[in-house]
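This is the structure I have questions about; it appears just below.
With one protein chain withheld, the remaining protein chains of the complex are depicted in position.
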Amino acid sequence: MANKPKVATCSLAGCFGCHMSLLDIDDRILKLVELVEFDRSPINDIKRIEGRCAIGIIEGGCCTEDNVHVLEHFREHCDVLVSTGDCATMGGIPALRNTIPLRECLEEAYLKGPSVYNPSGRLPGDPEIPLMLDKVYPCHEVVKIDYHLPGCPPSADAIWETLVALLSGKPLSLPYGLIKYD
Amino acid sequence: MSAQDAAKLSFTIDGKEVKAEPGQTILQAAALAGIYIPHLCAMKGLSPWGSCRVCTVLVNGKPQAACTMPVAEGMIVENDTAELKDLRSSIVEMLFVEGNHFCMFCEKSGNCELQAMGYRLGMLQPRHDYMFPTRQVDASHPDVMLDHNRCILCARCIRASKELDGKNVFQFIHRGAHKRIGVDAAGGAGGTNLAVTDKAAEACPVGCIVKKRVGFAVPIGQRLYDTKPIGSHIEAGRAAKE
Partner (left out) sequence: MTDNASVSRQVCGNFGNDKGRLMDILIGVQAQAGCIAPEALDEIAKSLSMNRVEVESAATFYAFFSDKMRGRFVIRLCNDVIDQLQGADRVAAAFRAELGIEFGQTTADGLFSLAYTPCIGMSDQAPAVLINDRVVTKVSTDMVREIVQTLRTGKSLEHLKLTLGDGNNSHPLVRAMVNNNLRERGAVVFAPYTPGVALQRALSEQPVEIIKIIKASRLRGRGGAGFPTGMKWEFTRAAPGERKFVVCNADEGEPGTFKDRVILTEAPGLVFEGMTIAGYAVGASEGIVYLRGEYAYLLAYLEDVLAKRRAAGLLGRDILGKAGFKFDIRIQLGAGAYVCGEETALLSSCEGKAGNPKTRPPFPAQKGYLDMPTVINNVETHCAAARIVENGPSWFASMGTKASSGTKVFSVSGDCAQPGVYEIPFGITVQELLARVGATDTIAVQVGGASGRMIGPSEFGRQFCFDQLATGGSVMVFGKGRDPLAIAHGFMDFFVEESCGYCTPCRVGTRLLRERLGRFLEGRAEAADLDYLEKTSKVVKNASRCGLGQTAPNPILSTLQSFRSEYERCIKKNGTVFLPSFDPGKAVAVAAGIAGRASEHFGTKKGGVKA
């Protein structure tokens, strides 16, 4: 078992939908755990990559400095990074804020919005909360990404095909119908 | 050979001989011959425009837009080459990063020609960086919505309104990076004579001009380009019946 390649996954600014789609490979997950060992992943709740990984699966784009930090950590510890889902590949739903300046976004959310109750009149600045970036960036604009898998989420089949190709060292070529942006 | 065939002129696309009528564009002649040249701003029934440049081909070695270039006897057209595919991909990717194309909640998804072009060209992620421009949504019309975030400035609505509807609802305003579709009223599309039955309301290749209250009648997954690539009907020799 010690020689099994390791796979790490994480969700940055995403909704975990891509992880749900990964779980949607159904019984093929049994085959997957035969082939690989999971390092850091919400599936096993390991919080930080423990050893060198063959594949890193990134869900979500970079919305905060912490996202960037985690992504860079993945880049350093994974041989291959797969940007998975629309948030990772183009920013996705979180990137809807990209057309509005950050301060305006925060003021609308915490001060001016019609349903806001905020007696302090302050924007959140707790040190526990990572600083937000001016925009949400797709992962490939932050670190080098080896493979892209768009979709919201990418289908279980697309994820499966990708993992199989990567683990077997075959070239990745998704058939028409598996490349989706929706 | 019939008399009609004799009147036709002849040229080649990727080495294949194609017959055409004088006055046809390369794109039209190719479609009738069962050859698909990827395109976005060109639309059957509308005058040639030549703005998206996705249909760029080489004519006797020189780049030309197939949708505006008239056929000529003996011209040598290159269409399906690796270089042109890469050029087209780059242009399509420019359109993706220039606007705000959020396919995951767009009503046009599956029927969108830009998206379909991305699928056909195998785009997984644009090579260009996203611009995320600030653009407006015009919901002032009772039956039609304009979401400028998705506009690719193909002018199909402009031409359809003018040429098919006999109106002048749309026209480009501003220039360069600020160019956008303007409407024939100060307060938005609601003030124009645009009708939901206008051809202009149907000419949009993307989800910029969409009809209200009819969304998602066909489920995602069962739409035009969900299973078959854009251009399939032309390659199946059905262009004339379109």
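Every chain is named by a letter (A and B) in the order it is written, and numbering of its residues begins at 1.
The rule is short, and it goes like this: contacts are C-beta pairs under 8 Å (C-beta built on N, C-alpha and C of every residue); 3 or more make two chains touch, one makes a residue touch a chain.
In this text, all values refer to a predicted model and were calculated from it rather than measured experimentally.
Touch with the chain omitted from the figure is made, among B:36, B:102, B:170 or B:225, by B:170. Considering B:68, B:140 or B:232, the position touching the chain not shown turns out to be B:68 (whole complex). When the omitted chain is restored, the residue from B:91, B:160 or B:208 that touches it is B:91. Taking the whole complex into account, subunit B touches the unshown chain at residues 48-54, 56, 63, 65, 68-70, 86-87, 90-91, 94-95, 97-98, 127-129, 131, 152-153, 168-179, 182-186. Annotation for subunit A: contacts to the undisplayed chain at residues 65-66, 68-69, 72, 75-76, 101-103, 106, 123-125, 127, 129-135, 137, 141-144.
We take it that only the chains that are shown with their structure count from here on.
Note: centroid distance subunit A to subunit B, computed from Cα atoms, is 33 Å.
Interface residues of subunit A, counted against subunit B in their complex, comprise 83, 86, 89-93, 95-96, 98-100, 135, 138, 140-141, 145, 147-150, 152, 176-177, 179-182.
Of all residues in subunit B, those touching subunit A in their complex are 96, 100-106, 109-110, 115, 118-119, 122-126, 129-130, 132-135, 149, 220, 226-229.
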